[in-house]
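Just passing along the structure, written as C-alpha cells.
Removed from the display is one protein chain of the complex; every other protein chain stays in position.
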Amino acid sequence: MRWLKKVGWRHAVGLLAIVFSLGPILFVISAALNPLGTLSSSRLMPTGVSLDNFTKLLRDTNFGQWFLNSVIIAGTASGVAVFVSALAAYVFSRRRFRGRRTGLLSLLLIQMFPQFLAVVAIFLMFGAITDYWPAIGFNTWWGLVLLYLGGALGVGTWLMKGFFDTVPRELDESATVDGAGHAQVFFRILLPLVAPVLAVTGLLAFISTINEFIFANIFLTDSSAKTLSVGLWGLVAAEQRNTNFGMFCAGTLLTAIPTVLVFQLLQRYIVEGLTAGAVKG
Amino acid sequence: MRIRAVGVAAALTLALIAAGCGDKANKSDKSGNAAGASAGAKATGELVIWADDKRAAALKPFADKFGTENGVTVKIQAISKDQQTTFVTASQQGSGPDVTVGAHDWIGNLVQNGAIDPVQLSDTQKSGIAANALKAVTFNGQTYGVPYATENLALIRNTDLAPQAPATIEDLIGTGQKLVKDKKAAEILCLQVGQTGDAYHLYPLYSSAGGYLFGTTASGDYNPKDLGVGTPASVAAFKKIAALGEKGSGALKRSITSDNSISTFTGKKCAFLVSGPWAITDVKKAGIKYDITPVPGFAGGKPAQPFLGVQTFYVAAKGKNKALAQEFVTNYVTTPDLAVALYQAEPRPPALTAAFDQVKGTDPDLAKWQAAAKDAIPLPSIPEMAAIWDPFGKAEAAIVGGADPAKTIEAAGKTISGSINK
Partner (left out) sequence: MAARLVKITLLGLVVAIAIWAAFPLAENHAWIGLGILVATTAGLLYLYLTRRHIPAKYLAPGTLLLVAFQVFPVLYTASTAFTNYGDGHRGSEEEAVVAIQTASVTQVPGSVQYALSIATTGDPATGPLVFLITDPATKTTKAGDAKGLKKLDPADVTVGVTGKVTAADGYTVLTAGQASLRSKEITALAVPVDGGAIRSSGLSRAYEGKAGRLYDKGCDCIRDTTTGKVWKADRRTGSFVAADGERLAQGWKVGVGFANFTRVVTDPDISGPFLRTLVWNFVFAIGSTGGTFLLGMFVAVALHSQRVRGRNLYRVLLVLPYAMPAFAMLLVWRDMFNKDFGLINNFFGIGVDWLGQPMTARIAVLLVQLWLGYPYMFLVTTGALQAIPGELSEASRIDGAGPWQSFRRIVLPLLMVALTPLLISSFAFNFNNFNAIYLTTEGGPFQPDNPANGATDLLITYTYRLAFGGSGAQYGYAAAISIFIFLIVGTISAIAFRRTRAQEEVYA
C-alpha cells in the first residue's frame, strides 16, 4: 500500500503516458508492416507482417543517403547551435549590460515572423552566395547548416538562460574572487553545471533541424543531397499518397532512430547525479 | 601587454599563412578554370531539369543519354513540394533550372511571371501531338511547352461487384445502393471530397448538371470575366449535387478523401471509383478486376466533362542555357522514346501519337482513358483559375454536408470574383 502511494502512482502515470504516446505510433508501425501499405487497410494491429515496405524503401529510394545527410546536417547544426546559444545565455544570465532586455525580447520577436514569407529573401541571398562562394551556396550542406545557425540564438538562448538563472551566482562570484576570468567561469564552472540543459537543448535542436522542411526543400534539390524530411515528403506528394503510404510510415519510423540514439547518448547527462553534487557547493 | 603583442603578431602570422594558402588555392582554382576554357572542346554546357520525385527518376536515363549524345552535362533535380512556386521564385532570383516539368495549368501563372519561353514547333512536330494536348498548352495563341502525357478522370469499376457500366449517375447510385444493402460494399461511390472539397474530382458531375467555371471567348480561350460560379446555372447544378450528398443518397461524403478513396476501392469496399490513371497501379496491385468507362452524367443532363490535364516540358525564360533547353524540349522530348519511357514509369496516356500507338497494343486501358476523355475540356490555365479551387471546393464540401446550395455557392462566387478583381 505504501509502495502504491510512494511509487506505484508514478508507474501508473508513466504507463498511461506511454499508452497516449504510443497509440498513434502503433498505427504507423502497423501501416509500415502492412504489405499492402495503403491507408484504409491499416488498422491499429497489423493485418499482415512483412518487411516489404522497409526493403522497398531502402532499395528504390536514396533513403540511406538522405539519412546520412540528415544526421550530418542536424548533428553539425545542433552542435554549433548549442555552443553559440550557451555563450549568449551566459551573458544574458550573468552580466548586466545595456540592451540586455531588448536583446532578449528581440530574439523572441524575430522568431515570430512567418517563415514561409522569408523564402523569397532566402533565395535572393543564397542566389548571390552561390555566385560568389559556391562552396556554401545552394545544394551544399554548409549552406543549409549556416541557414539553420541563423536561428541558433532563438529558442536555445531562452531555454538556457532560464537554466543558468537557477545556478546560484555565489558559485561564479567566489570563483572570480579566486582570480578566474570570465572565460574560465564559463567553461570550467558553469558549463559542466548545466550539462543537462546543454543535452536537452542539443536534442531539441537536433530534432527540429532533422524535421525542418521548408528550407531544406528549396535548398537541396539534387536527389543525393536531400534530407529525410524532404525525401519522405516526396514519397507521399500528390497522387502517390496511397501507394507509398506504407513506405512513408517505414521511413517515418526509421527517421526516429537517430533521434532516439542521440537521446540515449545524452540520457547520461540528462539524468540525475551529475549535477546534484556540484550545486551543493 | 607583451603577451598581447605576441598574440597579435601570432594572429597576423597565422592570417598571412592562411592568406597565402587561400591565395594559392585560389590561383590553382583559376588556372583550372583557364585550362577548362582553353580546352573548350572538352568543356560542356550544363542543363538543369526540375521535376517531381517520380518523374525525375524516370527522366534520369534519358537525360544521361541526351547528355552523352550532345556532349553536355544534364542534371535532374527533384523538387518534392511546391515545384511551381519554387520554380517561379528561383527563376526570378536567377537560381532556377533550364527546363521544368509540370502540369499545363501552370502556364498562365508562369507566363505572367515571365518564367517560361514559348517553343516553336514545326508543323510535323505539331501534327505528332494529340490535338487536345496541343490545345491545352496553347495560351494566348502561343505554344508554351511540349506535352508528353495526358490525364483525365474516368469511372473505374470493380467488375466483380458491378458487371455493367452505369449509363447515368442515377444508375450508378442504384447499383451502389443495392451493393451496400447486400453488404457487398460499404460505400456507394468513391469520389474524393474531403473536408475542404475537391473541385477537380467534382467537375464532371458539376458540368453534367449544367454548371461551368469560366465561359469562353470567341477564340475558344477561357474568359476570366465570365465567371460561372454563383450563377443560377451553378445553383441548379449544386442542387442536383446536394441530392447525392450526405443528406441525400450518400453517394458523396466528406469522409471520402484524397487519402482513402483509392484504398477504399482497392479494399473492395466500394464498386465505383472516380479517379485518374495514377490510381491504376494500386488497383492492379490489389488484384481487382476492373474496367474503365467515362464518368457518367445525370440522366437527361449534359455530358459529364472531366478536366484534361497535360504533363508538359517547359523552357525556363531565365535559364542559363536556353539554347540547349530549347534543343532538349523541342527536338528531343518530341521523340517517342522518351514519352514511352515516361509512360512506363507511370501509366498515363502519352501525348505523342507515335508513342501512344506504340504502347496501346500492350495496354488496353489507354484506349479506355482516351474514350473517357472524349468530352474532356482542358483544365483552365489562366491565372484566375487559382482563385477558384479553394472557395469552390469548400462550397462543394459544405453542400455535400447538407448546407443550402444557393446561399453557399453564391457566397463562393462572391469570394472568387472578389479575389479575381483585386
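Note that the chains take the letters A and B in the order they are written out, and that residue 1 is the start of every chain.
Basically, a residue touches a chain if its C-beta (ideal position, glycine included) is under 8 Å from a C-beta of that chain, and two chains touch if they have at least 3 such contacts.
Source: prediction; values computed, not measured.
Asks: Of B:51, B:244, B:341 or B:395, which one is in contact with the hidden chain?
Replies: Considering all chains, including the one not shown, the answer is B:395.
Asks: Among A:54, A:219 or A:233, which one is in touch with the chain left out?
Replies: A:233
Asks: Go through chain B and note every residue touching the omitted chain.
Replies: Output for chain B: 3-4, 7-8, 10-11, 14-15, 17-19, 21-23, 25-26, 37, 40-41, 43-47, 69-72, 85, 88, 92, 108-109, 111-114, 117-120, 122-123, 140-142, 195-196, 253-257, 259-260, 264, 317, 320-324, 326-331, 383-384, 386-387, 390-391, 394-395, 397-399, 401, 403-404, 407-408, 411-412, 415, 418-420, 422.
Asks: What residue numbers in chain A mark contact with the hidden partner chain?
Replies: 6-7, 9-11, 13-14, 17-18, 20-22, 24-25, 27-28, 39-40, 43-44, 84-85, 87-88, 90-91, 95-97, 100-101, 103-105, 107-118, 120-122, 124-125, 131-133, 146-147, 149-155, 157-159, 161-163, 165-167, 169, 182-183, 186, 193-194, 196-197, 199-200, 203-204, 207, 210-211, 213, 228-229, 232-233, 236, 248-249, 252-253, 255-256, 259-260, 263-264, 267, 270-272, 274-276, 279-280
By our rule, only the chains that are shown with their structure count from here on.
Asks: How many angstrom lie between the centres of chain A and chain B, each centre taken as the mean Cα position?
Replies: Inter-chain centre distance comes to 34 Å.
Asks: Touching residues of chain A toward chain B in the complex: what are they?
Replies: Against chain B, chain A makes touches at 36, 38-41, 119-120, 123-124, 126-127, 130, 138, 213, 217-218, 221-223, 226, 230-231, 233-235, 237-243.
Asks: If you look only at chain B, which of its residues touch chain A in the complex?
Replies: Contacts found on chain B: 50, 52-54, 56-57, 75-82, 86, 89-90, 92-95, 258-260, 262-264, 266-267, 269, 276, 278-279, 281-282, 285-286.
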